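With one protein chain withheld, the remaining protein chains of the complex are depicted in position.
Here is chain A:
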Amino acid sequence: MSRTKLAFYALAATLSAGAASAADKVIFQLDWLPGGDKAPIYVCIHEGFCSEAGLEVEIASGRGSTDAISRLAAASSDIGVSDIGALMAARANEGVKVTAVMSLFNKGPHAFYVAKGGSIASVADVKGKTIATSPFTSSNVYLPLVLKDAGIDMADVKLIKADPGALGPMLMTGNADGIIAWMTDLTRYSNQGKEAGKEIIALPWSAAGLELYSASLIASDGFLAKRPQVAARFVTAYKKSVEFAKDNPEKAAAAVTAIVPELSSEDVQGSLKDTLPLIFNEVTEKDGLGVFETARLAETWHRVSEAQGIDPVKLDPETMVNRTFAATE
């Protein structure tokens, strides 16, 4: 997209936001159930950033990154959040018409959770241990890579697949030496550990050398092509909401609980606190919020293609991102 076009969209966004009598409807697709890690979209709605941008946003919960990508590809939803690794694989294998427009997690959220003082103190210690994971987490894709980096063969780890809700109890009862979960759940697992009289620690894979983009804002190509002004306004409002959540975590948590009263403020704040370091960190300081830096994007694809056994030439990662929408201010 040329800069002239971009300027046009930005101008159109400003004008239409002010003049819009009827808000543009946007269906936002989550990759999982509501929670603190999804706070920005709730902030966007509750704090009025979306309505100020002339948008009426409806949130659809998802059941995993693949589910979210499928629904965007089928145009059931317009824009949403998903793991970019899953999108890369879907683009390379199936050619899905979905594009990433803004980076959210510039570090992978994947981690081993273990009990402090147990048999695992570092990633290298998982050799010969029993590790529990949920069947559909994207972390499973990267596990062979993080093990390989630590000099461990997959066959040296006993991997158990279990429902996500069963992972914590398996760790607490000692049925598993460690579990695989996201850093966004650190507070929840720590609280569960306290109840069991155990201190739970996380061993993030990013610290073990797995440097990649993860959760990203992605949109259906049809939405971007047919309603580019709406997409531009949405991305701007969403970015504003992400920054608001960082500066006002309590208000952000209140926004989530106002829309989803089943969630407790304590849970949401804990999850949001765990999530923010995946968005705001040294990578963000260097590259900026929401940026897809070329080398890191290429490294992400290199890791994804290696992990999934996909020929790297099947996808040029630059063709599946569109940086112009996040650059619109």
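The rule we apply is simple: contacts are C-beta pairs under 8 Å (C-beta built on N, C-alpha and C of every residue); 3 or more make two chains touch, one makes a residue touch a chain; residues count from 1.
To be clear about the criterion, contacts and distances are computed from a predicted model.
Per its UniProt entry, the chain excluded from the display bears the name "Nitrate/sulfonate ABC transporter permease protein", taken from "Nitrate/sulfonate ABC transporter permease protein", "Cytochrome b6-f complex iron-sulfur subunit", "NADP-reducing hydrogenase subunit HndC" or "ABC transmembrane type-1 domain-containing protein".
Only one residue in the set A:V43, A:V57 or A:M172 touches the chain that does not appear here, and it is A:M172. Where chain A meets the omitted chain, the residues involved are 27, 32-35, 59-63, 67, 70-71, 74, 76-77, 163-165, 168-169, 172-173, 188, 191-192, 195-196, 260-263, 267.
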